[in-house]
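Apart from one protein chain that is not included, each protein chain of the complex appears where it belongs.
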Amino acid sequence: MISNHLPVYILILLLISAVTTPAIKPSSKKFRPKLVGTLTIASLLALTMFIVVWTNGPFYYNFGNWDSVIGIEFFVDEYTSLFVLAVLLISLLIIIFSLEDILHDIPKEKTPHYYTLMLLMVFSMLGMIMTNDLFNLYVFMEILSLTSCGVISIKRNKANIMASFKYLMLGTIGSVSILLGIAMLYMVTGHLNMGATSQTISSVWQMYPRNILISLSFILTGLGLKAAIFPLHVWLPDAHSAAPTPSSAILSGIVIKIYAFSMIKILFRVIGIDIIKAISINEYLTYFAVISIVMGSVFAIGQKDIKRLLAYSSVSQIGYVFLGIGIATEMGLVAGMYHIIAHAMMKSTLFLSAGAVIYRTGIRKVNEFDGLGYELPLTLGAFSIAALGMIGIPGVNGFMSKWYLGLAAFEIGKPIFIIFILISSFLNAVYFLPIVISAFLKESNRREQIMIRDDIPFTMKAPLVVLGAACIVTGLFPNIIVNVIQRALPTFMTFVF
Amino acid sequence: MKKPFVLVVLTVLLFILISSLNEMPSLGDRVNPSYNEVAEYYISNAKEDTNTMNIIAAIITDYRAFDTLGETTVLFTSITAVVSVLGFSMFEKKEK
Amino acid sequence: MDDLIVKTITKLVVPFIQLYGIFVILHGHLSPGGGFAGGAIIGASLILFTLAFGVNHTNKVVPPSVTEKIETGGIIWYALLGFVGIAVGTSFLSNKIAGFPLGNYGSVISGGLISLATIGIGLKVASTMITLFHRIIEED
Partner (left out) sequence: MANLDMILDNINYIGAFTLFIIGLYTVLTHSNLLKRVIGVNIMETAVFLFFVSIGYIKGASAPILDQITGESFYVNPLPSAMILTGIVVAVSITAYGLSLLINLYKEYGTLELDEIISKEEKAND
């Protein structure tokens, strides 16, 4: 199976284009096509990888042809390739959006640095999804946390630098505790490869139970800190509201989901389902998730600034993913993984449309949104589609993940989770609906600037339309994603090496 | 008021960590689980796999070479991030 | 900073430090040290040079455009070494199977991919240290 070098081609293509971006002057004509071209080629490669995996099953890729225990190994199964494809497509749309929007935030000479950081961020995210080696996961996580702080602090005003410093400090505490957890796992099992570790853990579990418990708690706190679960989410609102729009879209939409997916990989592929049930870690995960769902929405209600409101709603939405992981059954995982992709689409649409509004009218306060629907029908249309999805109206993909979560909660006999999901949907409605209503139904005191068609540049309208349509399509036909997850589930549930 | 609370929590955490030490494989003895067939493979086969004397150089640039590629990328990102934060582009020069 | 004694001593010492740094890089696969340690030594020697002679003097010696090319070149060089493995048909970054000449045991040119990659890493670490140091120095 060595003939299939696709993962390497995607990663190295992104790396080389990220490294050569500073060499091209931003004013030259080749600058933009090169950026968009790299990501389109990478998405096509990801599509072929998905087709290859869909036809003849998951494959391992060993670097340097070493045995999987000796060298580093990539493991690409159905869900990984779908997630890689989704990440690449959404980043492509976000970068297309940012071509015009970023010029408002940073001077033109700085754009090469910004796009290098963005491409390196996508490179490290794909690395984290595909790797099957614990230390390699840590190295990619470091690149991701460094670039995500760099992407915030590129707009050099006081709020950004302070938010990015706070994010850097808390993010580094998270990754240091994850490294300590990996070190403890290595101390007990002697392997860094995920498959080999999970095999040795099941045999060594009786001898060193406390060691594995402590290492697991370090890893979960580190990942929870980086994925902004409720008690550890303090850095997220400042970071995501101060950042330029495309970076807050990619940060909220995809980056925190990558940490959630790494938690799924570590919990189900390294530790294994029976040990998790034995020490009932997933019970505590569900409690944290439920608190995070409710408290995230409660905080979001009181927000005035549109971006802070969306940042707090990300905290509550990541709670859905962790609720799916905490339920730890087939249906729970399906719900969690489905919501990872569904929320990536919805949150990117919300942040991009909020950015378009700020780009055109400069309005950031939520209560000044009345009458904007006439001025920017397309932008606010995409915003309301995604907002309805977040509330959970059928037909948009948000509803499907709540539906699967409800089924999963019902399956394990805990209907209390369904009540919490309904409460949070209600809370979402409390803070999303007023925006949509005031945008479309209220008169705007800026009547005189009525423009029937949006006059935001085409490169900003196209991503919004595509993302809005994607939300609806995956909402109406969820099996596109669910079948893929169903096929990938055996690798998580009973990962026999 | 925050400091003593954090101090207490951290000393409790330290106590838990150190008290759980005697269950962990102890330091420096030959038999602990991390010195398994993987480590022995590196030591015994490094000579004919890579023909080098320094096994650690063999590990970072041959067996696990992809880690070091990630490493050089971390170096590159740190430069880009620092330059994007500190770099006084022509923009600021005109202001000065 | 432009004290005469410091200048003369740096003029004497810097070449030897750099020679030692290059020695550590080239013997990366024979003796302890390697890409990172050797690069740090060379970087430290250039920082000593900047401290003694001031930033703009070093900028003439090691202009920013050169350091930028070394950084980009370092990663491209590493990826190229990896692609040799794919070109030959084995997987990315493979050494002995990809037919790299392993040379005879114990000599400087031995270890195929290892010494080539170590040289690339050494230069990259050295240029990273210099650029970071110059960026932070020029700031205040």
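Labels A, B and C are assigned to the chains in the order they are written; within every chain, residues are numbered from 1.
What we mean here is this: a contact is a pair of C-beta atoms (placed from the backbone, for glycine too) under 8 Å apart; a residue touches a chain by one contact, two chains touch by 3 or more.
Since the model is a prediction, treat every value here as computed from it, not as a measurement.
Missing chain touches which shown chains?
Answer for the hidden chain's contacts among shown chains: A, B, C.
Identify the residue among A:T21, A:N65 or A:S153 that touches the chain left out of the display.
A:S153
So which of C:F36, C:F53 or C:F92 would be touching the chain we can't see?
Of these options, the touching residue for the absent chain is C:F36.
If the missing chain were put back, which residues of chain C would it touch?
Chain C touches the chain not shown through residues 31-32, 34, 36, 106, 125, 132, 135-136, 139-140.
Given the full complex, what residues of chain B touch the hidden partner chain?
2-3, 6-7, 10-11, 13-14, 17-19, 21-22, 24, 26-30, 34-35, 38-39, 42-43, 46-47, 53-56, 59-60, 64, 67-68, 70-71, 74-75, 77-78, 81-82, 85-86
In the complete complex, which positions of chain A touch the hidden chain?
Touching the missing chain: residues 135, 139, 142, 146, 149-150, 153, 156, 158, 161-162, 164-165, 168-169, 172-173, 176, 179-180, 183, 186-187, 192.
In this text, only the chains that are shown with their structure count from here on.
Is the chain-to-chain touch network here best called a line, a ring, a star, complete, or other?
Looks like everything touches everything, fully connected.
Between A-C and A-B, flag the pair that has more C-beta pairs in contact.
Here the pair linked by more C-beta pairs in contact is A-B.
Distance from the CA centroid of chain B to that of chain C, rounded to the nearest Å?
Those two chain centres are 21 Å apart.
If you average the CA atoms of chain A and of chain C, how far apart do the two points sit, in angstrom?
37
Can you tell me which residues of chain C touch two or more of the remaining chains?
Within chain C, residues 72, 75, 79, 82, 92-93, 95 contact more than one other chain.
At which residue positions does chain A touch at least two other chains?
15, 19, 22, 63-64
In the complex, go through chain B and note every residue touching chain C.
By the definition above, chain B touches chain C via 47, 49-54, 56-58, 60-62, 65-66, 68-69, 71-73, 75-76, 78-79, 82-83, 86-88.
Going by the contact rule set out above, which residues of chain B touch chain A in the complex?
Listed in rising order, the residues are 16-17, 20, 23-25, 32-39, 41-42, 62-67, 70-71, 73-74, 76-78, 80-81, 83-85, 87, 89-91.
Hey, which residues of chain A end up touching chain B in the complex?
Counting only chain A, the residues touching chain B are 15, 19, 22, 63-64, 66, 69-72, 107, 109-110, 113-114, 116-117, 120, 123-124, 127, 135-136, 139-140, 142-143, 146-147, 149-150, 153-154, 156, 161, 184, 186-191, 200, 204, 208-211, 214.
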